[in-house]
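Here you go, one structure.
Here the complex is missing a single protein chain, while all its other protein chains stay put.
All chains are identified by letter, namely A and B, in their written order; residue positions are counted from 1 within each chain.
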């Protein structure tokens, strides 16, 4: 089947029941989305489909309709995505394993709500687990990303 | 505007109900005899067993948090991850229902169940933690049942993909009792018997 991932069209030869995550990782070699739980309970595998956040570990690849965006597809030749830049500026990551998913969820949040409140952040990010406890910095980075994004636009 | 796409979905759903302004519950049209009343109450018991079942009631909540229950989830608890109703019933920005719930059940044990248009029932259609009498009154009240006649309620139960999920909830989950078709028929019989509600 054919998928559009990070702006590129790719051919995937897989059982349509295979979760998108494994099609990306084991077949297409796109390693940005991580495997954490396999039941949509940790958010490490989060990608966007037509801009909406999706846990790729439970979505059968055969059901994918729309363009897939992973952490590898959000920066531009001009530089990092404002959310990535904010993550860098706030020095958010510790082990870093969950952060691709955290960043993708934050990207989706900011597309809907340009300047989210703390409550908006709580309502968006609860599905993304971080075992290193970087939450205070994630919160700060989302606020910073909102400012960066507003300044750029 | 927030949630432009999903807001549209919500509008379509609410409009489809609002487009039937003449629709009213039929209870006033059908005379209730003692015999039919008893039979009607018995039918209601069967319907209530479905509506009050966790597969249905867990997403018919008064507040903005769906519930989890069943084996390995402990006693009934709010859905993890701070999942919320959102403005349109389909979740919040960044954490939509569709972020985890797709068109079909995950085949993996403890994976998210799925069906078309996974979302919370409107808050006024509350079943969770409500008595049989309260659920019965809600179902008959067009102000709180999406403006449906009982015929339309029955059809909705028979035809809606998300309702149908209750009888096909995926691995490790106990389905609602009976079937969509049986529940449809029970609602029809209950309505025909005057749609009596229990005292409590």
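Quick note on the criterion: a contact is a pair of C-beta atoms (placed from the backbone, for glycine too) under 8 Å apart; a residue touches a chain by one contact, two chains touch by 3 or more.
Just so it is clear, contacts and distances are computed from a predicted model.
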Candidate names "1,2-phenylacetyl-CoA epoxidase subunit A", "Peptide/nickel transport system permease protein", "Transglutaminase" or "Xanthine dehydrogenase family protein molybdopterin-binding subunit"; UniProt protein name, chain not shown: "Xanthine dehydrogenase family protein molybdopterin-binding subunit"
Which residue of A:59, A:98 or A:146 touches the chain not shown here: A:98
Contacts of subunit B with the absent chain, listed as residue ranges: 68, 72-74, 78, 80-82, 110
Where the missing chain touches subunit A, by residue: 14-15, 18-19, 22, 25-27, 29, 31-39, 41-42, 44, 70-72, 75, 80, 84, 87-88, 91-100, 103, 121-123, 125-126, 128-139
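Note that only the chains that are shown with their structure count from here on.
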Chain centre separation in whole Å, for subunit B relative to subunit A (CA means): 32
Residues on subunit A engaged by subunit B in the complex (per definition of touch): 17, 38-41, 46, 52-55, 58-60, 63, 105-106, 108-109, 111-113, 116, 120, 122-127
Residue ranges of subunit B touching subunit A (in the complex, touch as defined): 2-3, 80-84, 86, 92-96, 98-100, 102-104, 106-108, 110-112
